[in-house]
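The complex is shown incomplete by one protein chain, all other protein chains being positioned as in the whole.
For reference, chains read A and B in written order, and residue numbers begin at 1 within each chain.
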Amino acid sequence: MAPVIANTDPDVLLRIEGVSKIFDGVVKAVDNVSLSVSKGEIFALVGSSGCGKSTLLRMLAGFETPTSGRIYLSGQDITDLTPYQRPVNMMFQSYALFPHLSVWENVAFGLRRDGLRKAELAERVDAMLSLVQLSKYGKRKPHQLSGGQQQRVALARSLAKRPTLLLLDEPLGALDKKLRESTQFELVNIIEQVGVTCVLVTHDQEEAMTMASHIAVMDEGYFLQVGTPDEVYEVPNSRLVASFIGNVNIFEGKVDEDEPDHITVRCPECTHYVGHGISGVPGMNVGVALRPEKIQLSAQKPNKAHNWCEGEVVEIAYFGAHTTYHIKLDTGMNLKVQQANLTRKTADDLTWGDRVFAHWTRDAMVVLTE
Amino acid sequence: MKNLFGRSWLIAVFIFLYIPIVTLVVYSFNDSRLSTVWTGFTFKWYVDAAHDQELIDGLIISLKLAFMSGTLSVIFGTFTAFVLVRYGRFKGRGMLASMANAPLVMPDVIVGISLLLMLVAMQKWLGFPERGIGTILLGHALIGTSFATVVIISRLREIDHHLEEAAMDLGCKPFQVFALVTLPLIASALVSAFLLTFTLSFDDVVIAAFLSGPGSTTLPLVIFSRARLGLDPSINAVATVIIVVVSVGVIASSLYQLRAGRRRQREVAEAYAQVKN
Partner (left out) sequence: MMFKSILPRIHGLFTVRNLVIAVPMVWLFALAAAPLLLVLDISLAHMNITSVSSLWHWADDELTLKFNFGNYLYLGDDSLYFKTYLSSLKFAAVTTLYCLVLGYPFAYFIARAPAHLRSVMLMLVMLPFWTSFLLRIYAWKALLADNGVVNQGLAELGLVTSPLHMMHTSFSLTIGMVYAYLPFMVLPLYATLVKLDGRMLEAAADLGASPFKTFWLVTVPLTKRGIIAGSLLVFIPAFGEYVIPELLGGPRTLMIARVLWDEFFSNNDWPMASAVTIVMILLILVPMALFNRYNDETKLGDKS
């Protein structure tokens, strides 16, 4: 796949050019990636385990050197610099707080290496602690803090030196679900308050989409797609990306009509009428991606020629706020539909075995050629 | 039933382990020269031992030697452990690991004879070293290094290696990482290693026998030569003193560790309780 380059903003802070990392001459952990991150933005690298995102992050931090390619920070080539020479700081997944030092000393650690004057150092550390709301906990040791508190210390410590680039390695990975939600917002608030540019790595796409302004979906060492969260979600560029982020239904079919303002795709299940043109030819094989929440269900047959199909309810999963239905279509395809529970449950609600019609608008789908 | 079986087995083996120790202590107070027939309670063997110049000289030499051996062992053990755990692959790694492992099980006589032959050859070609405390020290330090390495490696493995990365990320050069982060965290292992190698050195007979020279007769050598000849109650007296000192030390350190462990558990529990409220 061709390397994907994100926005070429003049306000670029971090530039990665053609970086690869090969272990032991065989294992290609990172495969020729390039990317730009603008000043002040939060950039997320998403992917499942082993996709290379952590390796890439470590190369930004300096713990690994790229086998090929260069990394530029503020225009300066930092590829060969050691971690302690870079104006980059990292927050580790395990927090890596020094167990033999107090919270205060942990945060002060990096500042001491810079040789700050005593008064200035104290001021900075206190400011950091109050930023994460742990001012009263300065004297405690890490094991005397809860998981969430430890995370805040780790954040304070990584921000203390006012780094040019902040790296977050699975920042919410160690927290339980409830805590994760509130921490997400807190984290973003603090980062934006400080104004530091941030690259974060996560396997949780929800985390990436809520926190970041741009995300890169990674798989097997290279970028599948780079864009804003809604771009990646609503306009995936391939089946891989479409199915990685969120849930999706993919219909396989052939292009029938190909006009500048619309195309139709004939699939075994139904015929799609897509409200925009694509660069393709009639007869071409394409996939049509349709998100579950964009589908409506009704008991009556819709009054239109395209964009509907019929099936039987085979599975209902109740999530409280929304319900997911699995509709088995006549061709055997399993259609996932998600509906918000706007009203409470009634006796008229859909149940297992019901025949139902699923329909959607002409702007609900994305045509995939890869 | 298993409970009863288990208990009796445990008790039986503990008795087996402790009978010699108890006998040593009991008979150090025995009035009789033939130290197995009890004739009366006395402190005279302790008095004798306290005035026994050979024993005292031996004790001083052994203490000095053990201290130096412990120190050297910990220093070289730390190097070896660090290199084996943190440096990944390098040429000669297998050899280093084997050389560090071998003295753990190698019979002392082999270590003793090989070192002695080397020292004699060195003396022939270079004119030094003379045999004495320094040469015994080499033998003890070699074996000590192996034991220290094992102790330190096991502690090094426990430490989250991200801590050292974090230190570098925050601006520490490699040596600073070692001094400010690694060293404090392995400190307890260094102490254990020191105590272990100190004891091994203090206890050793064979290496000292091979590598000693005039004026470097260690306490075990003195005891050994006397023990070969027969039973001597002053030895019991010395033994009892050593047993008491060691017991106090072991019990004290166990209590300390127990209390420290409990305190830590309490602190962690408190941290989580507070967050809930």
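Rule of thumb we're sticking to: a contact is a pair of C-beta atoms (placed from the backbone, for glycine too) under 8 Å apart; a residue touches a chain by one contact, two chains touch by 3 or more.
As the structure is a computational prediction, the values presented were derived from the model and not from experiment.
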Hidden partner chain, touching residue among B:6, B:129 or B:184: B:6
Which residue of B:49, B:68 or B:100 touches the chain not shown here: B:100
Among B:57, B:203 or B:267, the residue in touch with the chain that has been omitted: B:203
Chain B residues that touch the omitted chain in the full complex: 2, 6-7, 9-10, 13-14, 16-21, 23-24, 27, 34-37, 76, 79-80, 82-90, 92-93, 95-110, 113-115, 117-118, 121, 124, 138-139, 141-142, 145, 149-150, 153-154, 157, 161, 164-165, 168, 174, 199, 202-203, 205-206, 210, 220, 223-224, 227-228, 231, 235, 238-239, 242-243, 246-247, 249-251, 254, 258
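Following the convention adopted for this analysis, only the chains that are shown with their structure count from here on.
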Centre distance in Å when chain A and chain B are each reduced to the mean of their C-alpha atoms: 55
Residues on chain B engaged by chain A in the complex (per definition of touch): 160, 162-163, 165-173, 176, 181, 184-185, 264, 267-268, 270-272, 274-275
Residues of chain A defined as touching chain B within the complex: 61-63, 82-84, 88-90, 92, 94, 96, 98-100, 109-110, 113-114, 140-141, 143-146, 148-149, 157-158, 161
